[in-house]
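A single protein chain has been omitted; all remaining protein chains appear in their positions.
Presenting chain A:
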Amino acid sequence: MLGRIFPHPLLSLTLTLVWLGLVNKLTPGNLVLGLVMGIVVPVMTAPYWPNRPRIRRPLRVVEYMLVVVWDILVANVQVAMIILFKRNENIHSKWISVPLDLTSAEAITVLAGTITMTPGTVSSMLSADGGSILVHALHTDDPDGVRDQIKARYERRLKEIFQ
């Protein structure tokens, strides 16, 4: 019964919170309206996510977000230094191929987004079978190191969350 009203509890919660954030005022009326959205929208959109992945360890999601936010801060400063103080001839941009152990489309999407948001690397393309991701690094003399860092720092955590 509860499963039929809330087929996707996380989506319901997110929608309600986003609605409350949009109206920016916490009143009982807005809460009810948000809850209505949280109930109606997942029921209506259920056909679009037939095989949605389960998030196994919610606490790992928090850990992952903190790691990514910290990396964004550090990498921002690094890239700013490269732009300001390196001559163009000395910037060694490289394409890097990162083979993936992740299989779920959602996990790969999160990984690709993470790679782009941490400046210094931009994810550009997947291989046709979804088994590797093409990454462009702004400046690196150690492409293998960048690849290993992506795998160890992000992919390992995502594997724990999604698989």
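In this text, a residue touches a chain if its C-beta (ideal position, glycine included) is under 8 Å from a C-beta of that chain, and two chains touch if they have at least 3 such contacts; residues count from 1.
One rule holds for everything that comes next: contacts and distances are computed from a predicted model.
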- Message: There's a gap in the complex where one chain should be. From "Bilirubin oxidase", "assimilatory sulfite reductase (ferredoxin)", "Multisubunit potassium/proton antiporter PhaG subunit" or "Ring-1,2-phenylacetyl-CoA epoxidase subunit PaaB", what does UniProt name that chain?
- Response: "Multisubunit potassium/proton antiporter PhaG subunit"
- Query: Which chain A residues touch the hidden chain?
  - Reply: 18, 20-22, 24, 72-73, 76, 79-80, 83-84, 88, 91, 93, 95-97, 99, 103-105, 112-117, 119-120, 122-132, 134, 136, 138
